[in-house]
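Pasting a structure below so you can have a look.
Just one protein chain is left out here, and the rest sit where they should.
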Amino acid sequence: MANVADYNYEFYNVTFPAEYVAHVEINRPEKMNAFKEIMWLNLSAIFKSLSHDPSIRSILLTGAGPRAFTAGLDVQAASSGQLSAPPTSDAARKAVGLRRHILEFQDCISSIEKCEKPVICIMHGISYGLAIDMCLSCDIRFSTETTQFSVKEVDIGLAADIGTLSRLPHSVGNHSWVKEIALSARIFGSDEALQHGLVSRVLPDKKTAVEEGLKLASLIASKSPVAVMGTKEIINYSRDRSIADGLNYTAAWNAAMLQTQDMKDAMLSGLQKRQATFSKL
Amino acid sequence: MANVADYNYEFYNVTFPAEYVAHVEINRPEKMNAFKEIMWLNLSAIFKSLSHDPSIRSILLTGAGPRAFTAGLDVQAASSGQLSAPPTSDAARKAVGLRRHILEFQDCISSIEKCEKPVICIMHGISYGLAIDMCLSCDIRFSTETTQFSVKEVDIGLAADIGTLSRLPHSVGNHSWVKEIALSARIFGSDEALQHGLVSRVLPDKKTAVEEGLKLASLIASKSPVAVMGTKEIINYSRDRSIADGLNYTAAWNAAMLQTQDMKDAMLSGLQKRQATFSKL
Amino acid sequence: MANVADYNYEFYNVTFPAEYVAHVEINRPEKMNAFKEIMWLNLSAIFKSLSHDPSIRSILLTGAGPRAFTAGLDVQAASSGQLSAPPTSDAARKAVGLRRHILEFQDCISSIEKCEKPVICIMHGISYGLAIDMCLSCDIRFSTETTQFSVKEVDIGLAADIGTLSRLPHSVGNHSWVKEIALSARIFGSDEALQHGLVSRVLPDKKTAVEEGLKLASLIASKSPVAVMGTKEIINYSRDRSIADGLNYTAAWNAAMLQTQDMKDAMLSGLQKRQATFSKL
Amino acid sequence: MANVADYNYEFYNVTFPAEYVAHVEINRPEKMNAFKEIMWLNLSAIFKSLSHDPSIRSILLTGAGPRAFTAGLDVQAASSGQLSAPPTSDAARKAVGLRRHILEFQDCISSIEKCEKPVICIMHGISYGLAIDMCLSCDIRFSTETTQFSVKEVDIGLAADIGTLSRLPHSVGNHSWVKEIALSARIFGSDEALQHGLVSRVLPDKKTAVEEGLKLASLIASKSPVAVMGTKEIINYSRDRSIADGLNYTAAWNAAMLQTQDMKDAMLSGLQKRQATFSKL
Amino acid sequence: MANVADYNYEFYNVTFPAEYVAHVEINRPEKMNAFKEIMWLNLSAIFKSLSHDPSIRSILLTGAGPRAFTAGLDVQAASSGQLSAPPTSDAARKAVGLRRHILEFQDCISSIEKCEKPVICIMHGISYGLAIDMCLSCDIRFSTETTQFSVKEVDIGLAADIGTLSRLPHSVGNHSWVKEIALSARIFGSDEALQHGLVSRVLPDKKTAVEEGLKLASLIASKSPVAVMGTKEIINYSRDRSIADGLNYTAAWNAAMLQTQDMKDAMLSGLQKRQATFSKL
Partner (left out) sequence: MANVADYNYEFYNVTFPAEYVAHVEINRPEKMNAFKEIMWLNLSAIFKSLSHDPSIRSILLTGAGPRAFTAGLDVQAASSGQLSAPPTSDAARKAVGLRRHILEFQDCISSIEKCEKPVICIMHGISYGLAIDMCLSCDIRFSTETTQFSVKEVDIGLAADIGTLSRLPHSVGNHSWVKEIALSARIFGSDEALQHGLVSRVLPDKKTAVEEGLKLASLIASKSPVAVMGTKEIINYSRDRSIADGLNYTAAWNAAMLQTQDMKDAMLSGLQKRQATFSKL
């Protein structure tokens, strides 16, 4: 079992609802799970631990409370942090300070993408701004019939800089829609999110969505962890490169990974119609 | 206000239907807005001016008349231009002449993409060949229930070379459909265009579509022009590169742009539930 | 006419059902068209021949029998081949052997993509594992109402390595769905395949799908082969690169190809509302 | 012959010292050929004309007077231009103005690189700042025994932004030296420039260097212009991309260019030990 | 002044020999500065601190004692660490463990490259294996007349994996020599290192080399830190990308950085022939 003490962070509940499955819940419901700086630093710490934790094979990411996955950045906290930070009147020095801050913040959110284990994100209720940045760093996105999405950043005078604008065009096929939602900041629902490809399933409500997410997480956790880790890694590698490069990397990767005992175990248990067990990774 | 005299070109009506919004209408309805060389040269001139015009924040692109957004290249004009151009029997020298011509033509169409301000394209009626090249250089695409699309070029014996084949696989998610329409030149309607991701909205008719396009253009024009310009730029940059590169560029970009007064104004007016005003860009 | 003797391979029926059209049928129906090593070697030989065969302008790829396009790799054959191959206990030497094997296998499947002529794939019945690798190497994908798809590889303990993981994120827009099907290995149907963009048409049954595929192949074969070859090549080139690179390559390509007689013939026959004929390529 | 009237610009002498050869001389010797804005705009105009001028096959670029190739940017002019330009106190709006200015300036200097004909640069005397940006946009660099080079920009408080920092690491093999000269702004001579690969020849003095440059320009101008143009284009393309991409582009390029009559003429005159003549390009 | 307490690590002496200059000395001379795991972890910690330390503008990296910059990895320590780590007989699981280990080790060495301030490396005496990985992560490399270099890794049965093989072809122009030294592991001296471009200066002995390194570090530290940081960043960015991409990034970068007060101060002090002072960064 994962060591619960390793995941004891303010603003997060980390639980282990099924074998090899972790559930990370953002827990600041009274503020609609809006993010302060400590929260993205802790998010990163949690996903770095999960990445190498041998007792974890898949992860569910949700937001506490009925109202919001997350309302995004806690603007009040942010304005007293990000913008007031560099105490200088020199625009270049301010720029250096802002750049360091953005890069650090991006790194925190990217730790979900870099986590070796697949992450399923359940978006319910208000899912604004940072909610989009975060969900795009996850592998799989589900939502509910009442989810309200918004790429909110232009409404507060900035281009989204924690990942949304870089990941959207590589996550969703309809680029007219990508530009429409990013330039207008308008709120849209799960119907559009499903139609245009931001989520792959819409469930009736949060409860069902979390259950379905957990079911999928459990299914993935039942597979060979070698196969699952490679699948995530190779898709992410290939997404960013040409097909020829993707094929070549796959060959280098599987040159090691096909030597796993898991293949024999998986094939045998497949023939015997029983569930295979795989050793830790 | 934009200076109308700056936009006085044959075959185009350029108007300013709302604050900070330009409306560029291709105006050769008697030929179904088919393009002669002077028309793409002028298109480029118009979009280069709009790009730096501080009184413009978003742009609507439409075709005059009820029948066509554009029927594409004016083949008669083209054959007396493009193909007859290099008066030589040496195939290599002909190739050099053709290449110069193609590059220049591509540059004209790409000036829509390079324009700093978002461009919304309304496709109605006949939208063939160059219509597809042009709309893919725009940011957002709407169509009507009777739009007839076709990647027409193979029907006149050539692979589309002004942008369609380069931009389609980066604009639309279903690559089986991309190949199907490009290899068959078959006519398809808005249902397919929406389903597979070429447009993000289908409106009942041209009038409604132009109204909706104008509404969206006005909405975008009401936002911080710093945020809007950055959003277009970063999405375009990221579309062509890896996510890591996109994130890094975003940090460099926003190091300057987060220093804008617009952020404070936007946040404050958000809290006060009123419309912010932003200084010119 | 293509020389039938050139295409006489075990496990394949290659026929020429229409002018300039080849039909490649995988023919091992008693094993649900599961692949042994000789089959992918022969597949490659066939597509290399077709690529330069002047009597062929488009290709249909199907599986024999009512039950399966292909059930994928013949695991029994594979385990006695791929995995037992390197007779060494040194993990690095095993890795070198496996890498050579994977690269060779990838090359065989990629010969469909590298074939100069468009390939339409009809997926019916069981379409597991290698079926997905293969169809993604084709240009156009149709399926039937009863097709059962699965990215099966994680179920046998490996990350798919013959192309699926490299090509999926460049073929389908919804990356949440891409990860969902690749990580879960779950079986899905044509409704999902169409909705999320893996296929561009779903036909009622295999017979209709093959007929429609043949119709489309015939339509493409009626076009200028210079235009068709360029269209496939430029889309594939552009898919893997930036739009600027795609435009530049297009200009170099068409500098030669616009000198074809086909353009005059196509335009003239278009004006005369008759079918053009084009010389061999 | 080239039309002299086409090249009549203040601050430049453009002459035609040999058949098919243009000589562009920067002509502001009383200010050590320091650049004002009009000078780089005109430089761009000149090279755009030369690029397509059929009477030109190679180009020599030099600076007038005994003292300097160019001392770089005319800082006085620049400070009244570049920096005072955006009349705003908003750092983001200033940034937009500066970015437009830099991009335009870069484009002017890049027009040397984009010119279809090879450009040989003779660097004598003071060669500071913009001198390095410009010479790196040329194809071939010669210097004299007394040339004084400096990547001067850090000494005026900025990172060089008109091309030096982007082109140096792709022009010179010793990256320790690249960083050393760029970070220290120290003055170095032709011995280092030759040893580390910034120039390919050092001549005793300006007169000899111009003569040798002219000799080389004449030699290049005597070759097939189809071959010469392709050689410049393919090297530039390949420098920025992988070898596999370079090979593929070469094949597309030469598919047209090998059809030239020049090949037969060149081979025949080679066998006959006489000078071939090639038709205009 | 930098806070000395921040840089108190075993096996390192960090001193501040001149204004804004840090000197990092690897301090395990009794073992020829061979690296144990704790040493690269601490190296990374030091350079991460220096990167954002406003009292530091350039860095010198040397090895303690007369015999070696570093003899490379402490093989004894490594074999008890790296290879014994994953307690499993499954080759795939071993591979996952090794990959994590390599990536972490690479990250430590890359922290020199990612450090915002330029790093000058002085290589004296034995400079084997990891010495090459490390020096290539630095910006500027000096050596002495008796330095002995070797890309040692093939001699212990592996391909160098902490950076040498990735950075050498981007640091040195002569690729025949790159392959020769990497494939043969032969020892070579400073004459070759200078001739082929691995170092930019060879000094008589360690003492002189450190003095010259310090002089250069002081010179760089006297420049605008905004200009210096940008110069390092843009060269590194451009080295890995096309020239067009480099130019575009430079424009985004300098849009902020040209707003610095340093430019005015640098220009003014240049005119007044005095040393400028720049505020902290």
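A, B, C, D and E are the chain letters, set down in written order, and residue numbers restart from 1 in every chain.
Just so it is clear, a residue touches a chain if its C-beta (ideal position, glycine included) is under 8 Å from a C-beta of that chain, and two chains touch if they have at least 3 such contacts.
What you are looking at is a predicted structure, and each value in this text was computed from that prediction instead of being measured.
**Q** Of the chains that are displayed, which are in contact with the missing one across the whole complex?
**A** Every shown chain touched by the left-out chain: A, B, C, D, E.
**Q** Identify the residue among C:A2, C:V24, C:V75 or C:A95 that touches the chain left out of the display.
**A** Checking each option in C:A2, C:V24, C:V75 or C:A95, the one touching the absent chain turns out to be C:A95.
**Q** Of the listed residues E:V24, E:L43 or E:V96, which contacts the missing chain in the full complex?
**A** Checking the options E:V24, E:L43 or E:V96, the one contacting the hidden chain is E:V96.
**Q** Just to verify: which one of E:L43, E:I140, E:V178 or E:I235 makes contact with the chain not shown?
**A** Here the residue in touch with the unshown chain is E:V178.
**Q** In the full complex, which residues of chain E touch the absent chain?
**A** Chain E touches the chain not shown through residues 75, 79, 82-83, 91, 94-96, 98-99, 102-103, 106, 110, 113, 153-161, 163, 165-170, 172-180, 182-186, 196-197, 239-241.
**Q** Which parts of chain B are in contact with the chain that was left out?
**A** Output for chain B: 91, 94, 244.
**Q** On chain A, where is the contact patch with the chain that was removed from view?
**A** So the residues of chain A touching the missing chain come out as 249, 252-253, 255-256, 259.
Convention: only the chains that are shown with their structure count from here on.
**Q** Common contacts of chain A and chain C?
**A** Where chain A and chain C share a partner, that partner set is B, D, E.
**Q** Could you check which of A-D, C-E or A-B has the same interface as A-C, with more than half of the contact pairs identical by residue number?
**A** Match found for A-C within A-D, C-E or A-B: A-B.
**Q** As a quick test, compute the distance in whole Å between the mean CA positions of chain B and chain D.
**A** Centre separation, chain B to chain D: 34 Å.
**Q** What whole-number Å value describes the gap between the mean CA coordinates of chain B and chain C?
**A** Centres of chain B and chain C (C-alpha means) sit 33 Å apart.
**Q** Which residues does chain B have that touch at least 2 chains other than itself?
**A** 91, 95-96, 170, 172-174, 196-197, 226, 229, 239, 252-253, 255-260, 262
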